[in-house]
Structures are given as C-alpha cells and as structure tokens.
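A protein chain is absent from this complex, but the other protein chains hold their places.
Chain nomenclature is as follows: A and B, assigned in order of appearance, with residue numbering initiated at 1 for each chain independently.
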Amino acid sequence: MELLYYPGCTLKTSAVNLEESAFAVAEALGHSMIEMEEWNCCGVSASLTEDDLMHHLAPLRNLVHAEDQGMDRIVTLCDMCSNTLKQTDYRVREREDDLKTLNDFMDQENDYRMTVSVQHFLEFLRDDVGWKTLKKKVVNPLKGVRIMPYYGCMLLRPREVAIDDAEEPRIMADLIKALGAEVVDNPYKIECCGSYKTIEEKEMTSRRAKTISTYAVERDADLIMLSCPLCKYNIDQRGKEAELLFDGYSQIPVMYYTQLLAIALGLEGDWGFGAHAVDPTPLLEEKGVLPISEGST
Amino acid sequence: MTAENKVGAVLVVGGGIAGMQSSLDLANSGFKVYLLDSSPGIGGTMAQLDKTFPTNDCSMCIMAPKLVDVGRHPNIELITYSEVESVEGEAGDFKVKIRKKARYVDVEKCTGCGVCAKECPIDAVSVFNEGLSERRAIYLMYPQAVPLAFAIDREKCIGCGLCENLCLADAIVYDDKDELSEINVGSIILCPGFEEFDSDQKGEYGHGRFPNVVSSIEFERILSASGPYKSHVLRASDGKQPKKIAWVQCVGSRDLGCGADYCSSVCCTYAIKEAVIAKEHVPSIEPTIFFMDMRTFGKGFESYYNRAKDEYGVRFLRCRISEIKEDPETHDLTIQYETEDGQLIEEEFDMAVLSVGFTSKEDSRDLAGRMGIDLNERGFCQTQEECPVETSRDGVFVCGAFSGPKDIPETVMEASGAAAKASGLISEARNTMVERKALPPELDVTGVGPRIGVFICHCGINIGGYVDVPGLVDYARGLPGVVYAEDNLYTCSQDTQKRFVETIQENHLNRVIVASCTPRTHEPLFQATIREAGLNAHLFEMANIRDQCSWVHMDDRSTATEKARDLVRMAIAKASIIEPLPMVELDITQSALVVGGGLSGMISALAIAEQGYPVDLIEAQSELGGVMRRIHHSSEGMDVQGFLRDTIGKVDSNPLITVHSNSQIIDIDGYIGNYRTTVEQDSDQIEIEHGVVIVATGAVESKPEEYLFGEDERVVTQLDLEGMMAEGADLSGKTIAMIQCVGSREEHRPYCSRVCCTDAVKNALAIKEAHPDANVYVLYRDMRTYGFKETLYERARAEGVIFIRYSLDRKPTVAKGKDGLVVGTRDHILDMDLEIEADLVVLAPAIIPQPGNADIGKLLKVPLNEDGFFLEAHVKLRPVDFSTEGVFLAGMAHSPKFIGEAIAQAYAAASRACTIISSDKFETEATVSSVNEALCSGCGLCAAACPYLAIELVDGKAVVTTALCKGCGVCAATCRSGAVQQKGFKDEQILSLIKGALCEVL
Partner (left out) sequence: MATETEGGCQDSADKHIVVSGKLIDELEGLCEEDVFGCYQCGTCAAGCPFMDEMDLTVDEVLRYVILDKKEVLESKTIWLCASCFACAERCPRDINITKIMEALRQIVLRQNIDETDLECLTDEEKRSIPQMAFVSLFRKNIG
C-alpha cells in the first residue's frame, strides 16, 4: 500500500540513514512511502501550557494537509514528530472549542476534520505488517546478536499517545525476536536520554548515555536498538564523548531498528554507518550478519 | 416496611470472620442462622493469613475454635459453595432463593480423609495459596476447612473415576447438579468480605513480570506453615533465602492512578507484622518498609511500630518509590528512592512485597445490585455514621470489609453489632426456630463397675492402611473392663453414629472409648452421641491413633500398630476411673447494667432494650451525653448535637431503660447472670440485680502541658475550637496553626489517640469554608486520616491548608510575638526553618482514660492495659468481651475512636450481652476445678494464677465460682498440696494414663 510519509526536519539532514533504510524496508515489504506534498515543522515540542494554542498550529497544519491529499493516515519515522502530532490531534479531539479556534485562525487553510490518524513506523510494522509476516521475509536472521531495545520517552509518554504499554512495552522486543536476534531486556529502556539538553548540557547527556549503555554492556549486549534520531545522537555521539570523561569506558554501537531490519531482510545498500560515532560495522561483520568487506580489519 | 409476622431466622452471607461472629452471636441468642459462603468452606481471608497484628498470634489458631463452634452449632446451618440468587419480601420476612453449586461430593458423607486427592492425577492452581502452588482437581480448601469435605473443580476434572473408586465413604457424586432452594428469614447480614487490589495494574512495580515481586497476601501464604514453601521464606526465582526485602506501601490505595482515592487502613500495620514475622523466621532478613504516613492508629499498634523499629531493626524509609527495576538474569531488584534530605539512593533488594489495598469483589457488587443495596462511589456498601451496620434496605445489615477497609477487631465488632440489629428487628420471634433436642435422662452409673466399649476407626485408609486395626480390636477385647469392641470404617460417619446409640444401649456400656483422630475436632461429636444414648458426656475417652500415630509412622507398620496398642491401653486405663461430670444450671437475671451514659452507653442500652430486656443506665453526671456534648459536626458531616438530642430522647422515653444520673457505683457483687450492684444517687443507695454489665465509661481530653497552653488564651484545644466556631467566632483573615500529637506518641504515653488527625482536618475545612481567606497550617507527625477519611485530607490540601511534618526530636515551638503568637518549625521537604505568625494555636491533646477506670476495674474484677484503658479478653477476636464472663466493653473506655466506630462497638457489646441474658438458664462447664478444703492451706497461688478470676480465697480457703471456671487447669497445676483438682483431669486420672503407657499389663 501507499503510505503518506511525514519526514520532519531531522530525517532530511542528520538522520538521512534512518529515512533511507526505512524506505528500503517498506519497499521490500511491498509498500511505498510517499512524502507529503506540503508539510512543515511538526512543532516540537508539544505545547504544555493551557493557554497556548499558538503552538498547536504547526502540527495541526500538517494534519490538514494530509486530509487535503485525501489520506486518513500519516506515517512518521521520528519519535518526536510522532509524539507532537499525536498530542495535537488528541487535544483538538478532546476540546472541540479549541479546534474551532484553531481552524478559524488558519483562514488560509482548510478546516481540520479529525479524520487523520498519526502512526509511527513501528506501529505500522506491528499492526499492518505483523511479526509473523515480517519473520517470513527475514532471509538473514541476526543470529547470536544480543540487542538491547531502547524506547526513550516519546513513544510511550504521555499515556494518551503511547504506542504500547507505557510500563511494559514489548513492540521492540517482538521486532528483535522476529529478526532472529536475542533480546537483552533492561529497566532503562523507557528512561529519557536527555533530549534537547544535549546542546547546553553536553556532559550531563554523556553521563546519561553512559548509564543507559553500561547496563547493556554488563549484560553482554552487542548493540542498542532505537528509533529516535535524537536518542541515537545522544547515546551514540555523547556516549562516545563519555569515553573521555570516564576511564575505561567504551561506548557500544547504536543502531536504528530500520537499519537492522534492512540487514535482516537481506537488502543491499549503505545504511549510513559512517554517520555513527561508533561504527557498528565491525560488530556486525564479527557476528556474521554482514559480509566481511575488503579492507576491514 | 416491616412484616407483621417476623421470622426467627437470619441469613448471613459470607463465612469469613465477620460471618462467623455474627452467626455465633445470633445462634447463641435463640435464632436460627443460615450461614452461606460461595467457597467450599468457611474461613474467608483470615484463614489465609499467617499471623495477626499486634499480638503476632497465629491466625488459624485463634480462628479455629470459632470455625469448630460454627460447624457444630445446632442452630447454624452451613450452606457452602452457594450463591444468593434473589431476595424478595420485606424486613422481618424475606424469601431468599439460593443456588447450591454442584460440588460433586456429598458433604454429609465425606469424612475429609483425603485419599481421593492423594491419587488425583490432575493439577490445578491453588487459589487459596494465591497461585503459588498447586492443588488437585478434587481438593480441600485448606487443611482445617469447615465443613471438612472435598469438592471437585469441574473445569479441571477429566472424569477418570479414580476418586470414586477410592472413596470408601461413597461420597463422590459425578452427576451432581446445581440445586435451587428457598429459605425464609427475618433479617439478612451481608459480609462477603473484600478483594485485594490487583497489583498487575501497577505495571511499574513489576508484579506478574518479576518473580521476586509478590503481593502481601502472597507473602502471607509464603510465611504460613500450610503454604507453598511450608513457611520457609524463599524467593520464587531461585528458591534461595532472601536477605533484603522491601515492602512497598499504598499499592492501590491513596493512588488516583489506580482509581483509589482512599486509604486501606490496615496495610501499614500488616506490613510491619510481615516484616517482623519474616525476621522471626529468618533472623538475617533485613526488612525495609517504604511508606508515606505510618498509620498505626489502633489499640496497641503504635507500640508494635516502636518495637519493630527498636527491637526488630525494621528499617522505615519515608518515601514512595517510582518503580522497581529487575536484573533479568539474577532477578535481583533495584529500587531508587529519595531520602528525607533530598538524596537519590539506588539500592538492591532480593525481594519486594507490595502492600496491596482493599477493593470490593465484583460478585459482591452484583449481589448488592440484585438486592437493591446502595454502594458508595468506591464500590463498597454505603452506610451511615449513625448506624454503620445498616444498609439502604430495611432488614439487610452489613459488616466487615464490604463496607470499607478495616482490621479484624473492627470487623468482629461490626459483626456483633450487625447481629444486634438483625436480631433486634426480629426479637419477638426469638426461640421460634431453634431446635432444643430432647435428651433422655442420664443413667446413674454409681456403684456399677466399668463396662467399657471400644470403637476403633479405620478412617478409610488413613489409619487402616498403616495400623492393624482388626488386630487392635482383638487386643482391646482382652483388656480389663472392656466388654465390647468393634472397628468402623469411619466412626464419625452418620450411619455409624446412629448405630452407636443402639450399641451402647444393647450392651449396657457405661464407658466409651473411640480410637480414631483428634479430639480437637471430634470429641464433642462423640460426646453428644453418647449423651443421646443416656450416658453422661464425660464417660468418654479418645485415643488419637491417627494424627499422633498412623500419620507420623506411615513407613513402619509394626511400630505404628504397637504404638496404637499403647494409646488404646492408656485410654482404657483412664476410662476405668473416669466419672460422670454434671453440668450445673444457673438462673440468669435477664437484664443489664450499663455503666456510663455517653454515646456508647446509650446506644448499648437502646440496643438491649430493642431486644426486649430491661436496662439500668448509670451516669455520674447530671446529664447524659458525655464528651459528645462538646462535638458539633463529625468528620462525615453528621449533625452531632441533633443526633445526640434524638438519642437522649429515645433513652428517656424507653420504658425498659431506667436512667440513674448523678450516680456512682459503690459495689458490684456476684458473677455472670447473677450480679447485685449497689448504686448511690445523691445520698440514697439502691440495689440493682442484673445479669450482665457493660462498661462504657468513656475517656477524657488531656490538658496539654506545653506550647503555652493555660498560659495564653490564644492557645486552645480542638474541642475548644469547635465550641468557638459553633458560637460564630470570626476567623476571617486570621492565621491558625494546629499542632498534632500533643501528649500522644511520646515516651510517657506511647499510644496514638487515633481521631485527632481527622479531627484537625475536619476543623481546618470548616474554617476554610466559613472564612476562605483564613490561613491554616497543620503541623503533624504522620497524617492518620485512614480509610475513607483520606478524602478529607485531600480536600483540605485542595482548599489550601498547608501541612508541615515535624519529628519527635524537633518539636515545634510556640512563643509570644509582637502581636500574635510565633510558631517555629522546620519544613520537612525544604529543610528550612519556618516561622508562622499565628493568631490562634490549636492543639490536639491526647485522649486519656477516665481516672475512675481503676476503681471500676477493681469492682468488676476486670483489668486495665498499660495505658490505663480497659483490657479486653483478646485484642483481635474478643474486642468487646472481658476474660471475666458477663462483663462487656464499649466506646472510648476501650480506646479512642470515632462516633461511627463507637456506635458499632456499642451494638456489639449489646449483642454479646444478649447471648447471655436471652436465656433464663446458663449451663456451666463440666470439667471445672474443685477444692478439697481439708488439703487447702490457703496459700492463694491458685487465685493469683487464674486468668478468669474464678477461684479465690474466702475465709482462708480456696473457693471455685463454677460459673466462671473455664476448665483450663492452671489452678490445679499451681496447687502444691493437691487440694485443687480438675474434674476429668484429676491427678490419679493423669497418672493412670502414664501407668497405662508404661505397663504392658494393666
């Protein structure tokens, strides 16, 4: 099927590899991701004050444009976009007065008719593709790879927009198992990575990355799997920087679930490992899920 | 609407401790009771507990006597494994349709021998053991279940037929069907109990995911000797003994995320109990309790808390936790918490116990719906403070946890209270539906040598499979005195019992011995049977060749048989010299004396009068009402003065109640059923004869000796404040500081006065309502707004009342300021000194016992506890009784309590009193002590030792008051000269047992 795709800012720049691998995966599963004709910044982060409707405009406009294209669903790759769009959708459905105000204000746009649902790509894989189907398409199972799933906050909180049970999510664990890999369960999987604090509190974010990653290392995990471009930057990049702060600390690789999916589905391509602070290639080669390339140690 | 012709029977729905207490009170007051339970046996949640607080008594041990009493009582009909389908009719005359579920086992035939379950091939999850172990498809609810009969779980049973083949009592009924029946009763008591909060709902704690996170009820089963690990404290993940255990409080209580805005009242104390008992099992265990407020408000609970801290080393951390983390490999747990000084600590634990709160059962809510009973918004039964045991439907009463979370003593009090109301409604139908068996006259066996009959039981294969029973019969026949011996498959079965009477009469037996199981459960049964045959019940001996023989020596048949021979020989040796023991019948004066004309005294008096018996109410002051005269509104919004006026009016106008005001008790003489009290009014003395006494002398407000009380008129007590507000004091714009625990919970007075937290919150809300611009601060140590009162605390905070916690080592200070008073304290969160400029300081003084309690105690021969309140017979199961029979306790004379609680207890005291005065005769125990005056040296040791004050020195010789003697034997054991002997257990009789054991030939 055709999926209306909302990229958001980061997917077009720092997280291009997430987009490319997701597109390849979608195609391999028989679906196509069609970018929205007209979209703007999702409006992150979601408005938290009662009197602030202004900051709902940006997300709402995206929902309107989805309706304009005659679609009833938007699929996103970015966790924060997913969360922000869903929160606005939830708000206007709960308070129709606010919807009216917003619609009236956007006099150059069509009115939002509350017909769109926002879906994160992980939800799409679980609900529309199904793990069984996915498993069947895996030609290169990630045998022996021990993966720690990491959700962060945006996928699961606040509860109204969660894509899974907020205390005991299993969507990532199910995906990992479908790919043939081993799940390293852990209590840090739903804790915050530091988010935008990475800009002004670099060391604090490094400390956070270390705490989250150390748990994985102590349990012999090979890599951390996640879905959000900011989480990935925080744990990968800031985690690498933590090596300077803590003697003897070594950051383990961090990968997007779509990259792992692409590999497991046997797809050819460059999944942008060069953009990682810790290159996962050596590990993947060692585990035998990637063919050893020439010139690598 | 009440029926014209009342039916003299009551339906009690729910066989837990509440149902059992109600049933016994009613059955002992002349009413027929139908006791219904949806489980295969009665006992409820209390059967699942290991120990009970604050005495650490074994739950089953204190409950079992009630279980047995209920099971045997001729006026109680047990209807187990059944449901109520519908209730029609009106108060006094209800028609109730009952569905008895198919049990597939005939309760009348099943002897509980257990052979079926041993061989049943199917395993199922044990609900009684909270899913921690398995049981068979055919199962007994728990080892001491009443009725002691199995049931088949139809869903698990595969119909293999094995149990049917094995059952020698022919009790299996494979084609059993549900049975519908109808009963006719005058009142109904609802006590279906509660359900624990399902902690799977609180995902962040990991219950259901992490094997080492258990709920508190699961932990009770773990601690219990009859539980899944046979009382070894073990971790489910690896079977290892845990060292560090964390208790997490308020799981499913005080938590809007779980939809529970109330407090479950008992969890603080039960967590302390579990921690203490766990440590007793394994001294190396290190318990930690994470809590918000420590709500140990009940009688004896605060000292229990102190002992846990000081003697047992239980660590108490005042903070709630966010989540429990688990290491998926070791299953060890990590908990992060904030200390009181703002540090974040991460700590590892081996196990965590979630202190789950109470909710009502869905089935109970459905039943209430079908019966038209109102529920409150939390799903519990709706009640009114004026009568906490009444439901919204006339004639239907409620008690126990179905009307709100509460502990066992409160439950037992409500249960007796409900019995009082239920029987008060139908009092004119007393004795119309109870059986009084006509017994033949007792045979006179004096001068006739012993003609002993021996009955040896196979108990299916429980005994017969390990002991040579036929051989035993032959052996017994050859012993001196034995003229008859037989073996039975099941001596206790109904058909054998029928033949018993014939056998005794045909063979002219005058002593009967049964060699079978335990006298604990079966002695009264056999005694009743031989009485029917015309023999005195005490011409009977039992030899326990099952629990004490065949069950212990299953692997050694010859030794087991030899031991059984010894046991039988012992019984025969004693049987030769046992004597018939008469039961003395005493007359009872069917009236009551109530000491104290406050709320509790008046309610008791009215309740007894409702039953049709006269009451003399003694009040020291000129007016009735006691402390209640100073209270205007209760925490539940009752118009207290209006209710008081009504109650006084009812008392004054009741023809059966005689009020003696301005009166003092000079002397009380006599004993149960036969009291003579001298009362002095002004300067006249009168004598009153009565059967029972209810002590309702109340308590008083102490006078604080700190915080400038008495020195500055702006420092007042909460009762003063209530008076001020009733007179319309203007507090707008004023700052009021309330200080809690003034004189309570301190070294010189360690108990908690229970009501003050709620009282302060109630008054704070009243101030805010009348003067929204007033500033109110409450300085507390723990906020003890338990149960549904938690919502008052919630409302007070929402209205802007500020709560500041202080600790005992840093009490607030009150000093005179420039204009007002300055109250100094320290904010517990910010660790910052605060000064409050207060216009008014309100203290919550301790509630202390009446100074006259000691004198009343001496007159009535009833004791006081270490705090000066009256000491009841048993803290948990006999909260309104004294050890001395015939005297009962109600109200604040027992301990500080709320108006609703006092009313429930007053009804309870009335109910208990009526179990005595509802009949005109009273039968004493037969196995009482007797004194041989010739040997008595008047040393008085027996009198000092007797717990029932039943033996005392009169003119230098010990004299037994048979009416009070319970046959415990302590006096006989204390007597050095052998002057005191206990009938049925005389020295020579005990010695004969020993001789019988040691000598092969008698």
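In this section, a residue touches a chain if its C-beta (ideal position, glycine included) is under 8 Å from a C-beta of that chain, and two chains touch if they have at least 3 such contacts.
Because the structure is a prediction, the values reported are computed rather than measured.
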Touch with the omitted chain, as defined above, among B:His828, B:Lys861 or B:Lys957: B:His828
Option touching the unshown chain, where B:Ser226, B:Ser303 or B:Gln336 are the choices: B:Gln336
Touch with the omitted chain, as defined above, among B:Glu204, B:Glu579, B:Asp867 or B:Glu952: B:Glu204
Where the unshown chain meets subunit A, residue by residue: 8-10, 13-15, 41, 44-45, 48-51, 55, 78, 80-81, 153, 157-159, 166, 191-192, 194-204, 207-208, 229-230, 233, 237
For subunit B, the residues touching the chain missing from this view: 204, 250, 254-258, 292, 318-323, 336-338, 342, 344, 783, 793-794, 797-800, 802-803, 805, 827-830, 834
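Simple rule for what comes next: only the chains that are shown with their structure count from here on.
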Distance between chain centroids, defined by C-alpha means - subunit A, subunit B (Å): 58
Partner subunit B, residues of subunit A touching it in the complex: 165-168, 184-187, 219
Subunit A partner contacts - residues on subunit B that touch it in the complex: 203-204, 209, 323, 325-329, 334
